[in-house]
Each structure stands twice: as C-alpha cells, then as structure tokens.
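Of the protein chains in this complex, one is absent; all others appear in place.
Chain nomenclature is as follows: A, B, C and D, assigned in order of appearance, with residue numbering initiated at 1 for each chain independently.
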C-alpha cells in the first residue's frame, strides 16, 4: 500500500508556519509532544505514546552460550519491528532503510553505550550467560520513531526483572518467580535520544518532528544522551551542513530534554513499583481512558450453565435417531502393503505402479496390466467384511 | 450445578475495548479480556498488488504479530482461522480489486488469545466501517481435569486443562463459524461447550452494542 | 429482529441487525416497496439488513441510511472531493482521492480547457472535483466542471491555505444545509473553507495563526456535543488562544 | 458436451450447484461419499516407516525418519515428534517454488495439533534414557498430487507410516557413554491411538458434502475437518472460518466421521496384516 502523498499546499503551509515559528499542533519549537508511559502485567513490558506515535517493547531473557571474545559477559539483542499497522507504507518482513537505521541506532544507543552491567549477567564464564532480548514494536507512526523507540527500550529494560540464579560450582539452578523474587538489571545510565529536524538549509530547527514535519524536513540530527550530559551517540542525516554552533546548541537543548524525560520515566517506574508493592492488581481494562467515548468496559460476570447439558444431549440424540445412510465400504487388498477402500471416482494414479518391482524391464508394463485385470475384485456396497483379494 | 462454581471461575472475565485509538489505520481497536490484550489495525479498501488481485472481491490479508520473536507456523495457522472467519463476515464483493489488511498485535497473553484476536478483529473491522453481513466473536473453552468446562480461561487454566476449544460465533444465528480444538474431547463435551459459547457470545455481542452506542452517543 | 425502522432512527445500529418491513396493507403496498436504502443498508427480500455500524438516519418519506464515522473514503458518483495530483500521463492526470484506486482526471475536464489551452496543473497540486464515474467495477473518474461545463467552484486550488483530514462523518455534518458547526466556525474568523466528501478539508484564513486555530478546532469537534463545542468556540472567541 | 464443459469454465460455482441441487456431484459421487482411498504401506526403504495414500487424485507420501537426540530439558522423559507438511510445486500449478505457503504451514500446525491431541504415540515411548537419549521422529509429509482434502490424506499417511515404523534397538555403552545401534533388532513403535480425519465442505450454508475435491474446496463457503479416534472421541474439530454451522449440523458430520473411521481402520489393519504374511 502507498502512503497518501504530500500535496504542494501542505508543504508550503508547513514551511510558512515554521518560518513564523509556529507548529501545526500548537507546540513551540522546542516542545515535545505528550509522552505517556504505560506498563503491563509482565516485568519488562512498556508502551509509550509520543503524541500519536505509539510504540511498545517487551524485554525477555534466556540462557545462552556467551561469545568467545567476551566469555564473562551477558548478551543484549535488540529488534525493532515496523508493524504494517503503523503506517500504510510499512510492509511486513521487509528490511526497509528506516528499519535498518532504527535497529542500528538503538543498538548503538543501548549496547555500545554500555548502559547496564553486562558482567552481572554471566552465570558460568564461557558457558552460560543471560541473553537479554528487547523486542520493540512500532504500532502507530506519526513521526520521530527514534526518540519513541529509545524511550520505550530503556524504560522496559529498567522495568525488567530476570529470574534469580544460584550457583554451586559448575551447577546452577534458575529460580521461578514464586521461589525467589526476580532481580532487576543494574542500569548504569539511561541513554535517551532527542531528534532535531532542520529546515531551510538549517536556519530553522524543530524538536520532536511529527510525520508531516518529517516529510518536509531537510535534515535530521539525533543526539542520544544521558542525564549526566554524556553523549552516547550523534547521528546526522539528510546531508545538511551544520555549524559547530548549531550542534552545540542542539546538545544543550538535548540535555534539558533528556533531564525532563528521564524524570518522567523515573516517576512512571516509581509509580508502577509502588502499585505492585501495594498489590494493586494491574489490569489493562483499568488503563483504558475512561473519559473517552471510544472506550468501553464490562465487569466480569457468571454465565447461566443450567440447561447446557440437556441442550447438548438433545442435539446428540436427535442426530443419532437418523443414522448415516452411507454403508461402510470394505477394504480391498491388491498386494502386500497396498489396498483400497471406497469406490467413488478412481484416481489418475493407477493402483499398480508401486508394487511392481520385479519382472523384466522390457515388456513389463503390458504383461502386468493384462495379468492384473482378473485379479482385482471390487465389492460393491457389500456388508461382508472378510473378502480379501491377494496376489 | 451448584452456584458456588460461578464464583470460582467467572464465565467471562472483565472486558474492555477502545476503538479508533491509532491515528494511521483506517480502523483500529484494542480488546481486553482480563489480562489478555490484543491490538488490531485495519487498512482498506486500498490499492492491491496485481499479483494478489481478485477480480470479484477484496483481498484480505491477516497478520498476527507475537509480542516476542517473529511469527512462525502457529501464527500462520491462527492467521488462517482469523482470515477465513473475517472473510465469511465481510461483504468483500462490494470492494472488488482492492486490498484489506488486518494486523493483530499481541500485547499480553493471559489465555484465550485466539478468541481475543477475533474480538479485536471484529471491533477494528467495525471501526473501519467495512461492510459486513454479520458480526462475530471468539470464545475459548477449556475442560479442566475434573471435567468442568471453563469459558474465557486464563493462561494458568489453559495449562492445567486437558482440552481446549476456541469458537467463533456469528451474531445472527449464533452458529459456529470457526473452530479450533486441542486435546481429546467427547461429543457430549463438545456440544456442551458450543452451547456455553453461544450463551457467552450474547454477552460479547451486547458488549459490542454498548460500545458502539457509547461511541455514537454524542452524534445526534 | 426489530419490528420497524422507525423506533431506531437516530440510534446506533450494528452490522447484522435486521429490520422487517412493515407488512404492507393492500392500499399502501406501493409505498412500502419504494423504500430507498442508502449507505450501510442492504435490502434482502422483505428484510433490510445493516452492514455498517453507525447511526440510523431517515429522510422523509422513505430514505434510510447509516451515518458512520469511518476514515477510508469510497468514491460515490456525483460527490465532490479534494484530490492530490500524483502523476500526469498522456491526456489525463492521476489523482489521489483517498480511495482504493487513483482517480483519473482529463485535461479537458476544466472550465474553458481545450486541446490548445491546457490548465496549469502540477504534480502535488490540489484539485476540487466531482466524480463522473464511480462504481466498484470501474476506475473512478473526476471532472472539475458541472454538467453545463462551468467550474462552479471546482478546479485547481490557488496558493496558500492548509489541507487536513477529518472523519467522513464530520465532513457530512459540515455539509448539511444550515450546518451549525459551519456557521459557528465562520462566525469566529472570516475564512475560505473547502470541504471534500473524502474527509479532506482545506481552510484559508487571514493569517497563519487563524488558519491553524480553525483547523485544530475542526479536528477536535469530532467527538463533542453541540454544547461542549459552543463552549470551546466561545473560549476561542474571547481570545484564549 | 462441449457446451457443458464451457459452462464449467464460465461459471464453475453454478456448474457445481446444478449438480448439488440433484443431490449428486460433478464426478458422480453422492454428497456423503468419499473418493476411493488407496493405501500403500512401506514403499520407501530408506525411511524407518512410510506410506503412500491416495484419496481420489490427491496423493500424499509420508516418510518417517528417526534420529537420536537429547530429550527436551522441561520433559526429560519424552522424545520428539516433528511433523511437517510440504506442498512442493510438483503437486499443483498454484504453488511456486520456495518456502511453504500458508496452506502447507497451516497443515503442518494442524498435523502437529492432531499428534498432540490424540496422543497417537506416547512420547515417553520414544525416550531411550532419561535426560540422556531419545528418538526424534521426523514425520515428513509430502503432497505429490493436490486435488482437495489434503488434511484427511495427510492423517491417514501419517498413521499408516507410523504403524509401519521400525526402530532399531539402541543401548548406551556404559564405558564410553556412546549409544550403540543394533540394526538387526528392530521393533515397531506402539501406536496408542488411531486418529482418522473426515473433511467436509459447505455450499450455500446448507449443503454439506464430504471429501471435497480441489475445485469443490475453492468454491465452497467453508471447509471443516473432524478427527476422531477409535473410542469415538474427537481429537480435532478444525474449521478455519467460513460460513457458520449449527450444533445439529456438526453432530451429523460427527456421525459420518465415525463411519469413515471404521472404514479406514479396517483398511489399515488388513494391509498391515497382509504384510506380515
């Protein structure tokens, strides 16, 4: 499917508003859209809404053999998936340029920046380590996927807990959540990416561009940073030329944004932690927006089971009164290992091709054919069971 | 049948849904059954690839995305079930040579996942405003080791059961559109489960109706 | 299922709901057969079944249809839409109207256009036109002239203005004669407004600021009652934004 | 005749319906009549067990290959059964070469579910030594000619091939901890249950026919496969969508499936019997 094309009219209007330092959704130049962070039942699940952009992530772990180069370190695998749900332009299982870029950037953001302790994931050096998988799904694409993906990935990693392992020499036991409380990963810092869109040869910039702004932008600068103002990666794309001044300004803005977002994530994590501690049963139904008329809820309810058995028996009995009129066919055997039943239409497959393994090659087929004719007795509609024809 | 059993396991868990929650798809819905949650998005009628074009009806594609890892053979089989159920409900001959795509994303599986997929699919198709001859809903039943039939089971109940059945029921005559079973089932058990599902389906259809009423409540 | 249509008018109905026509008494038999089913309704013998969810509407004496809030547009003959020109090929333009296929638009289907005097239309431009051909089996065709060959408000859009998308239900509400919403909107700021039945709205006011406000107001009017909406509009008029 | 053939090409659905109206089918069968089922057990000597099954034109070959592996860590006393159905481009013009398409994948999953549900073989029987060694049975089912009713054919092929399977004796050498395989001592595996499938197709929401051909499958509004075992229990009621059926109609189909089960069981038993002679 194709995306709706951008009309000249929209393009011109967008550029004009940007020149007037306005944005379509009423934001200021440096404003982020609303960020909403939701957690689920499982540890390591997180859903992030960045305006209308929606992404979700699930962290899981499994036991694996470590890499030979790093025998005492755990492994981290990140997978971003662009669900065809997110945009009509996305196709399932297609390695698009955007997907490759997002995957690569997320990997740089999390793995290369060493944001959590990989060594604590080692169980037996060189033999068994934890492999942490981050599965990110993009569910609705309204621009700035990179920032949304980086927020959801680091938040779900911070939320995740892995089973505890006790080691006795070379032997180890993995404890279930009932036996021992699962333990969180030790996160050193939270790298968060901040995207800047540039327009008019870099004379205007916007933070957190949405889909239509991304369509008219000339260049993009992504800065990933943690709250200690340490830059984890910078990526510029689109072939714009930026002044040193502009980059430093962006990194200043990024540091403020990262601080805000980190605080937001911490708060959300704290809230969830408290809710779990108070044993507030999480429910997805509770997380539905109550004020919206597009949402609806229904409490659990019993079902009257009284006469179910009678209804069922009745149906069965009724069917048994008129038993199938179709008589059973009796099988006919042609040779050791070959037989047939029924006499509906016969197939284009002769019966004999597999059983003829002996005989002279030359005249074989015809000889066999004639010989066989007398052999096969087909019993029609017979109720007798013991008629077997053998060679 | 004593009344206490109902308290042990409710026939249906808490339901929730939200329609039109995604901005990009033509129709979207999330459906919640207890802790099971599925998100659905629909695009179409849209442009169809020439290789997939059908001259007298729309081409429906269904994609089920698991939460962890990539989809495999099990998802393919489920997609087939959902697709053929939707095809029977949709009046696809009204949009020939076009494509309809339905994407289902597992958000959390706590039992009855296929049923929840069907419910989310139906809600999303309704939201997209695609013409349908009837609605459908999904209900999962399991038979516990004691022989008790439990509707809308949790993952735990599914694991402890000896047999599992998922049905799709149509909204007009409450008949069986889709059936997928696991485990060995006696004929009596099957018919009981169908009868129970038919009864449970009425609640789900009422829930659909209430949701739509609420959604259109502000348009007079 | 339901005895009659009449009780359900103005209420939300779901696909699969079936109405039985009132059994016609001999004298008004002719009348009952004349029932006209609009979008979302299908006649099946003596029954009328619903195939889309939405609100059942009735226009006396005997027109019924379903008003739904869908997003995807399906072309209908005679409807006026805003299209985006995606390509020029030979004597026609290919226009994206939001349907399942691109619509075609002839060079000659503009007011005053001749073989020599071709209209100035570029790829990416917006056009306002109506469907000359639109059915499920054929490629839709747009024209920018009415049956008398006059533009009648149709044609290529000029410079400026903003294009945005709303639901198809809202568009129809904007286009009902004496639409309250439209009246309230135009009372706020003087503006040019073009509404396509395919859910695309083009607006142009005196300043960018005003254009933006109008667009945002329209988009938020989707799920509001008349009262909520008027409150919001009043707030805007008082200069809250 | 020529007119009739062109009717078939021009409007296949009406063509079929005109027969169904008269309670018969284009190939001359009654509505609840199966096509001739031919079974050839053990044609492949390189497989531990094999069977070729034809239902009408549809032909499926199942070959069982047994290999040795370590039992799964969560069930250390069980072996593996790995079924796969493939529809190579050989069997129909609709499939192009490449990985299996949806139909074949769904069939693989269905066969896996039937194996699981019916407990055709106790997986415990495949374990040679707990936590150390077990058999994995690769049940590779290949469609050679596709003319409808793939699932029934696959199940009969699988069952017959499993009945034909002979596993060599395996012992673990205490000193070296290496398994030793004695090809001279082979024994059959214990078949715990005998699942047999019956497929149905629905036309116009009302007419139910058994054992649909390829044409009938593509024109039907719904298809359904019922799998029963010898105790009359259902191992699968597989109806992937399509038009709806009432409980009563299902019950009728279950009755037909029971008759079919007896029929095929007799066939399989007779052939196995004849091979022993």
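Please note the rule applied: a residue touches a chain if its C-beta (ideal position, glycine included) is under 8 Å from a C-beta of that chain, and two chains touch if they have at least 3 such contacts.
The rule is simple: contacts and distances are computed from a predicted model.
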{"item": "Protein name (UniProt record) of the chain left out of view, among \"Exosome complex component MTR3\", \"Exoribonuclease phosphorolytic domain-containing protein\", \"DNA replication complex GINS protein PSF1\" or \"Mediator of RNA polymerase II transcription subunit 27\"", "value": "\"Exosome complex component MTR3\""}
{"item": "Option touching the unshown chain, where B:76, B:108, B:175 or B:203 are the choices", "value": "B:76"}
{"item": "Residue among D:41, D:120 or D:142 touching the omitted chain", "value": "D:142"}
{"item": "Touch with the omitted chain, as defined above, among D:20, D:39 or D:64", "value": "D:64"}
{"item": "Positions on chain D contacted by the hidden chain, ascending", "value": "43-47, 50, 57, 59, 61, 63-70, 72, 80, 82-84, 86, 88-93, 96-97, 99-100, 105, 108-109, 112, 136, 138, 140, 142, 144-147, 168, 170, 178-184, 214"}
{"item": "Chain B, residues in touch with the chain not shown (by the definition above)", "value": "70-73, 76"}
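Operating definition for what follows: only the chains that are shown with their structure count from here on.
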{"item": "Distance-maximising chain from chain B - centres being C-alpha averages", "value": "C"}
{"item": "Winner on C-beta contact pairs when B-D is weighed against A-C", "value": "B-D"}
{"item": "Where chain B and chain D are represented by their mean Cα positions, the distance between them in whole Å", "value": "28"}
{"item": "CA centroid of chain A to CA centroid of chain C, Å", "value": "37"}
{"item": "Centre-of-Cα separation between chain B and chain A, whole angstrom", "value": "19"}
{"item": "Overlap residues in chain A, where contacts from two or more other chains coincide", "value": "292-294, 312, 315-316"}
{"item": "Residues of chain C touching at least two other chains", "value": "223"}
{"item": "Chain pairs that touch, as defined at the top of this document", "value": "A-B, A-C, A-D, B-C, B-D"}
{"item": "Sites on chain A touched by chain B in the complex", "value": "1-2, 40-42, 45, 47, 52, 54, 56, 58, 60, 81, 83-88, 92, 133, 135, 137, 139-142, 282-285, 288-289, 292-306, 308-309, 311-313, 315-316"}
{"item": "Chain D to chain B touching residues, read off their complex", "value": "102-103, 105-106, 108-110, 112-113, 116-119, 193, 221-222, 224, 229, 232-247, 250-251, 254"}
{"item": "Chain D partner contacts - residues on chain B that touch it in the complex", "value": "73-74, 76-77, 79-88, 163, 165, 168-170, 173, 175-187, 190-191, 194-195"}
